[in-house]
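Here is the structure we will look at.
With one protein chain held back, the other chains of the complex are shown just where they sit.
And then subunit A:
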Amino acid sequence: MELNKDQATMSENNKPQDPDPRFACEGCSVLLDVNDGDRLVFARLSGGAILKIGNKNYSLKPMIGAPFGSLFQVESGDEGSFLSRILPVKQENKSNNVIDDSRDNRELVDNNEAQNLTGEEIEAMRREGAKGDEIIEALIANSKTFEKKFQLSQEKYLLKKQKKYAPKVLLRRPFARSICEAYFKKYPERIGFLRVDALSLLLTMANVTAYSDVLVVDMVGGLVTGAVAERLGGTGYVCNTYKGNSPSSVEMVRMFNFSDKVIKRIVQSSINELSSAKTVSPEENNQQERVCNAEININEPSTSDIVEETSVTAEAMVVDIVAPESKIIKAPKAGAKASKEAIEMWQENGFSSLIMAAQDQDPWSLAKDVLPLLSCSAPFAIYHQYLQPLATCMHNLQQGKMAINLQITEPWLREYQVLPSRTHPHMQMSSFGGYVLSGIRISTT
């Protein structure tokens, strides 16, 4: 209870007009890491927001005002179980000499009789308000085999029980990195199987930095747009361009906790608008008009956005229970139409770089239209989940002498378990994170 008081004072100190990005304020987007990466869930913090773990719902209220990086654990009280902030215990470096452990699994028999406690007994303990740790202790005391287990299996056993009876939730700040990881884990197809290492390559290869004007073709839900905006920090522009009449959705931008200053730098404009010559011929005028008419429809995809988002959150098991309207602080909407001045500036100077991540589109047919919008010597990076269309695109760019320093690369990422005497690569890994074609635009004259 004392902890809660602390949090209250913390949120009071947090001036609403200038929220410290290192604290989770009401209305901001947060990433919840349940049990050390087992589950990653996005939520918008409000008094009514709920996180479901197992078959129980937990209010996210205790998280409001807490610093990012805080750890929460399920605790039981008079009014049922709730999330409570815990401070990690400083672990002393125990020299666990695993090599000398000679126990093994020769006496383990898989007959389901190892545990003396029954499910009913455990449930009864819970009802009486036993803490997760106490249940785990009881489980160990009543296990016939625990003492005989190899030290490593003991640790594994403990971890398994902790996850079940005393789940932990880590409050994380959403960054391009964590958003990409969360989506890649849960809905990789929505982001075109763009893995975090491939995303980082795109940003590097396109030389994204403050004050640059980055052209993107984002058909991966706004992940690339958001990642670029994060690197621009409220300077320059990220312009999301599209073929035809309707811009693609960039709803994922809302997962980032962008300030209005950053949001304002996220704009969109069709390829036609960007490439139409400055002296507009009547014919082109017509074309522009058609595009303008199409703009009115922008709001339509955005309604489907909302549906999409609720489905994301619903599946992620975060339910925004009827919070009073006024309490919900809506994230501002990104992706306004690029201003005429901005478009003229880009027509004059060209964009400083390009990132394409267009699922289900032929990279060459897009690239031949958008590459000329770049200034000379501008780097570009094209993502695709299939190799062949990128190979063709690269070949055509060479033939047309449109670019140099062309290269197709595929990142490979392997994670390791590092433990005393037990270090090895993870048993399961992602074997594919996409292909990237990179190069530098040159003057064709």
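Keep in mind that, in the parts below, contacts are C-beta pairs under 8 Å (C-beta built on N, C-alpha and C of every residue); 3 or more make two chains touch, one makes a residue touch a chain; residues count from 1.
The criterion applied here is as follows: contacts and distances are computed from a predicted model.
UniProt lists the omitted chain of the complex under the protein name "tRNA (adenine(58)-N(1))-methyltransferase" (options: "Cullin family profile domain-containing protein", "Signal peptidase subunit 3", "tRNA (adenine(58)-N(1))-methyltransferase" or "Ribosomal RNA-processing protein 42"). Touching the chain that is not shown, out of A:N116, A:Q151, A:S339 or A:T392: A:T392 (per the contact rule at the top).
Across the entire complex, the residue among A:A43, A:V74, A:A182 or A:V196 in touch with the chain not shown is A:V196.
Across A:N35, A:S59, A:Q73 or A:T204, the residue that sits in touch with the chain not pictured is A:T204.
Listed by residue number, the positions of subunit A touching the unshown chain are 22, 36-37, 67-71, 87-88, 90-93, 170, 173, 175-177, 196-197, 199-201, 203-205, 207, 209-213, 230-236, 346, 349-352, 375-379, 387-388, 390-392, 394-395, 398-399, 404-416, 418-420, 423, 425, 435, 440-443, 445.
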